[in-house]
Each structure stands twice: as structure tokens, then as C-alpha cells.
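Here we show just some of the chains, and they stay where they sit in the whole.
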Amino acid sequence: VVRIVALLTDFGAVDPYVGAMKGAILSVCPEATLVDLAHEVPPHDVLAGALTLDAAYPTFPAGTVFVAVVDPGVGSSRRGLALQAGQYLFVGPDNGLFSFVLREHSEARVHGIENARLFRSPISPVFHGRDVFGPVAGHLAQAVPLEEVGPKIEDPVLLEAPEPRRLATGEWEAAVLHVDRFGNLTTSLSGRAVEGARAVEVAVGGATIPWVRTYSDVRPGSPCALVGSSGRLEVAVREGSAAARLGIGKGSPVRVRVVW
Amino acid sequence: VVRIVALLTDFGAVDPYVGAMKGAILSVCPEATLVDLAHEVPPHDVLAGALTLDAAYPTFPAGTVFVAVVDPGVGSSRRGLALQAGQYLFVGPDNGLFSFVLREHSEARVHGIENARLFRSPISPVFHGRDVFGPVAGHLAQAVPLEEVGPKIEDPVLLEAPEPRRLATGEWEAAVLHVDRFGNLTTSLSGRAVEGARAVEVAVGGATIPWVRTYSDVRPGSPCALVGSSGRLEVAVREGSAAARLGIGKGSPVRVRVVW
């Protein structure tokens, strides 16, 4: 049996936090195969973490345990969650980090984390990644059943999904959710909204952006709009940064007209 | 048997150095499970590397081999070390990187690295991580005994641990040792110095900082002081950066009064 434990955090690569959490997982389950997803989620940005997790987890094999920690409320009364959704298990704080997983999987079984026998000891009130979530993920990788982690929970925190508005003109007003490393702009509009359209007109920062299939359909340095790799509408510049070229960032509005 | 080899370096994620060192370990011990601790230790900052290692290694399972490389003296006459401390093995340059491990483990068995049959060949005088420390870590993961690595050493380099001063007033004058990714300030004062105190008064940059148990005991944007996750006194700002908010950084003084 392969026991994959995949890690997503806002801990970065400078500090000891990622290492300490990995050690805590391996101390419970030395056979675990640890996989780093991303550790540079912007500090405390739960929504960014939720979107990143959402774009990565569906490619993993059945049985993968995801431990995700973006946890501004550590040590407070916010609960911890362990949940099964589809063929996956997830562990982390109950602050919305699993919003998109839970919306996708209405059948998910969600449990609170309460069984202190599964924790590291003593527990620091400022580092549950190491002392609570990591060890619980290790136990789940060891096939400990969810029921042992804690009681069933019916009301996990769900973030308001940033939804595009439908304007009176029939256009969508979406927003930039994320600027990636390349300067590509991921928007709040699902690619499904434009599926099968005769034409798509995208306007951002005063400019109209040509609708294409892939980056190389325009010339280097030119902007384009397309369905990005996570299925959302994306604005990009071929071999360049749309964020820099168009002068827009997270939260900026993007206007989309779909012609059927 | 699981053979965990955990890596800590100042090599970063842009250059080929981490990859080359991993290949060298795996060429000796293909069954090794490599675990990245942190690779963005500030370049050449041995004390920062030592503190990072110290905060991460104790969570790992027995038998883990740590290879740590922050090595400004590479190629000079500085020795290499392989040592056993507690249930762990450590490999790296003899420049103080293992100071806190050695202080914690007076029983540690420390050996110099001299047996060239365990090295990669040829040896570059500028990359012992790949050619010396990585391969030796691989051999230790393969259960090669310490004695085969080189002779016993009694005088490994120990860094001056930055210790807080006790002032005539009875207060502690500690210093900021590290600013983490979140802008939290780790100080040189051990949490043990305040254990059981009736009250703790922390002053930094002219401001008095409330003493709390965890970040969420204050309002978002407000400063607080507490025992951090590695057991040291820490100054933080809830959901913000204490470094930016208080305008202080590494080396800044922190005054602490403990009321019994």
C-alpha cells in the first residue's frame, strides 16, 4: 500500500515550520510518501489556499491524504477538520480552506478533530500544523478511521465563493482571483460559462482581449484570454506578465460578453 | 526499514545545487526517502541554519539522517562532521551548524569526515554538499557505521549561543534572533525563563506588548508576545507582520520583565 500525504501551507521555505510538520507526520507514519504541493501560499490567505488546493488535488490517486494549513486562527476556538471527499482525505483548520472540496463533494463526511491521543504532546497553541494536523494526517495514512478523530460535523465553514455578477446587459462582471507566477490572471468566471459560445469578448483595464485556445495563438508580448488549466477564464500575455502589461491585479474587474 | 534523509541548505530553488545533492544521495542509497526541510536559509548564515535545524529535527522519527549544508568555508581546511545525537544522525560542515544539537546532546558521538571511499569523485572544492556530505549521508542511511566515516572528534565548532543579558533591574535584555515569513520575531529568551510567572512585560521599540497565549487573544493587526512554537519568546502581530508594524528586525533588543 502506498500512503501519500500531500502538504499545502503558507509556511514558506525559509523557516523550520514545513520541516517540523513533516517530521511530525513521519513520526506517526514513517512509510508515508510526503509530497509538497505549494508552501508559498500568501501568509494567512485562506481563500488563496483554498483555490490552490482545489486546482491540485483532483489529479492525485485515490487514498491520498491532504494536509492543508493556512491558519490565522491557530490556538483560538476555531475547530480542526478531518474529512473524506470522494476518494480523498483532508485535514486542516475549519476556516474555509476546504470550501471548494466540500462544494464539489456534497457527500463528504466531515469530522471535528478532538481525539488528543492522536496529537503530538505537548500542543503549542501557535503551531497546530506540527502538533495536531500533521499527526492526524499521519494516523489517517495509517488507516485510522475518521470516526476515531472526532464527532461528525454538519456545519463546516464555507467561504463565500467569489461569484461573477450578471449585468443587465447580459455581460458577466468577473474579478481577478489570483495572479500566478507568470503574471497570468485567473478570474472568478468558470470556463463552463463560455462553453460552446460562438464568440467571447473579454475587456479588462479598458482593453479588449482576443479570445484564444492557447497562449501561442497570439504574438509574444500580446495579451489573450482563454480557459486556463483549472477550468477558469484566464487573462494572459504570451511569454510575458498580464499583471504587469495591463497594470491590474487581484480583485480587478474583468468584463466578459458571450455571443451564442 | 525506512531510511529518511532530511535536507537543510541555503541553496535555494533557482539553482541546480539541491537537485545535484539529492542525486548524489540517491546514487548511494536509492531507497532513501528524501525530505526537504528548508532550502532558503539566508546565504552563508550558519547561525540561522543552526536555529532552523534545531526547531525542526526533534519531530522526526528515530533513525533519520539529517544533512545540513550552509558552508561558507567550503574547500578550506574546515572539517566535515558526521555525528550521532540521540536517535538521529547528522552530516555537514564543522562550522557551528550543529551547535544546538550538540548542546542538547552531551552524549553525542562526533566523527570527522575523512574516508574518501565514501565520497563522490572527483571532489569539487566548491561543492561538498554534492561530493562529500550528500554521499556520506547516503552511506549512513545504508547503515555504514560512524567509525568508518573518520576518527572521533572532541572539539566540534560551537557557535556562541546568543544569550539574553540579566540587567541590574532584574529584567532580561534579549535580542531578535530571527524574523520569520509572517514577520514574527523569535527572540533569544527561552520560554522556560517565564514559566509559571504571574505576569510578563515585554517592551520592544518603545512599545509595551501584551503577553498572551496565542495570536487570536488580541485583535487583528495588534501586537502580542507569547511563547512561540520552538519554545522561545516571540513577538508577533495577529494576522500581520510584527517586523513591519514595529519597525524592528534581526538583532533588535527586546526587554522582558517577569513578575513572580
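By written order: A and B. Residues from 1 in each chain.
The working rule: a contact is a pair of C-beta atoms (placed from the backbone, for glycine too) under 8 Å apart; a residue touches a chain by one contact, two chains touch by 3 or more.
Please read these numbers as outputs of a predicted model, since none were measured by experiment.
Counting all copies of the one sequence in the full complex of this file gives 3, of which 2 are shown in place.
As a convention for this text, only the chains that are shown with their structure count from here on.
The centroid of the Cα atoms in chain A and the matching centroid in chain B are 30 Å apart.
Residue ranges on chain A touching chain B, taken from their complex, read 10-24, 26-27, 30-31, 33-34, 36, 43-44, 72-76, 120, 124-127, 130. Across the complex, chain B meets chain A through its residues 2, 4, 6, 8, 13, 33, 35-42, 51-61, 64, 178, 180-182, 213-217, 226-230, 234, 238-239.
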